[in-house]
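Only one protein chain is missing; all other protein chains are in place.
And now, chain A:
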Amino acid sequence: MEIERPDGRSPNQLRPLACSRSVLHRAHGSATWAQGDTKVVAAIYGPKSGTRKNENPEKASIEVVWKPKIGQIGKAEREYEMILKRTLESICIRSIYPNTTTSVIVQVIHDDGALLPCAINAACAAFVDAGIPLRHLAVAICCSVADDGYIFLDPNKQEEEKMKAFSYLVFPNLNVSVLPERSSQEGGEPTAHGIITSVTHGAMSVDDYLHCLERGRAVSARLSEFLRKNLEPKSSSESSRAG
């Protein structure tokens, strides 16, 4: 059986990742994240004092603004904002800055599939760039299920449209030791914090979903490594931004 993807990748292969931090000068923290052609810029401002009316003033709150490439904000963008907000709230240490608001602004530069995972990864990198304390990092991945049950990772837009179902999964960054010497795959069992976020589109069987989870968790190790690699050199020379 031919498992053929239009751009020649294997089912488990991610598109090339690119991440750069501190791309903007006014924002307190900023990062771009690109997976293949999908590119997203995230910027962080905050924490600012005061929370909005229906937010809990005992904790730091996060406000997300999603800017699409063309046009006004619609229902889909509001949903993305909500998912992003809840995901980021679970990775931030909210008790440190009570009664403050941190603004996250996400701008879509190009959408070629797996947009929400890209945005989550970008926001996470931007948080690190801003120096806001986090409980742990998060990596997001998109798994799609084809009609015949095969699972493809990181689909691009064409593939997403053809697939029977796809799901966005966010895993915590594995608690692998960050020692300088690299032991190859000796990650050990992930200290199972579980799945942070899972959003599915389309109908898939329970088995398919569980397979998606396993594949996603396996790939999240690769993504975590990439993320840590990106974040390491900066952390020593980071200076606080007063804005």
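The rule is short, and it goes like this: a residue touches a chain if its C-beta (ideal position, glycine included) is under 8 Å from a C-beta of that chain, and two chains touch if they have at least 3 such contacts; residues count from 1.
We adopt the following convention: contacts and distances are computed from a predicted model.
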item	value
Record-based protein name (UniProt) of the chain missing from this complex, from "TRUB2 synthase", "Exosome complex component rrp45b", "Integrator complex subunit 11" or "AP complex subunit beta"	"Exosome complex component rrp45b"
Residue, one of A:58, A:161 or A:214, that touches the chain absent here	A:214
Hidden-chain contact residue, picked from the options A:21, A:59 or A:94	A:21
Hidden partner chain, residues of chain A it touches	1-4, 6-16, 18-28, 30, 36-37, 39, 41, 43, 45-50, 65, 67, 69-71, 103, 105, 107, 109-110, 112, 149-150, 182, 184-185, 211, 214-215, 218-219, 221-222, 225-226, 229-230, 233-234, 237, 239, 243
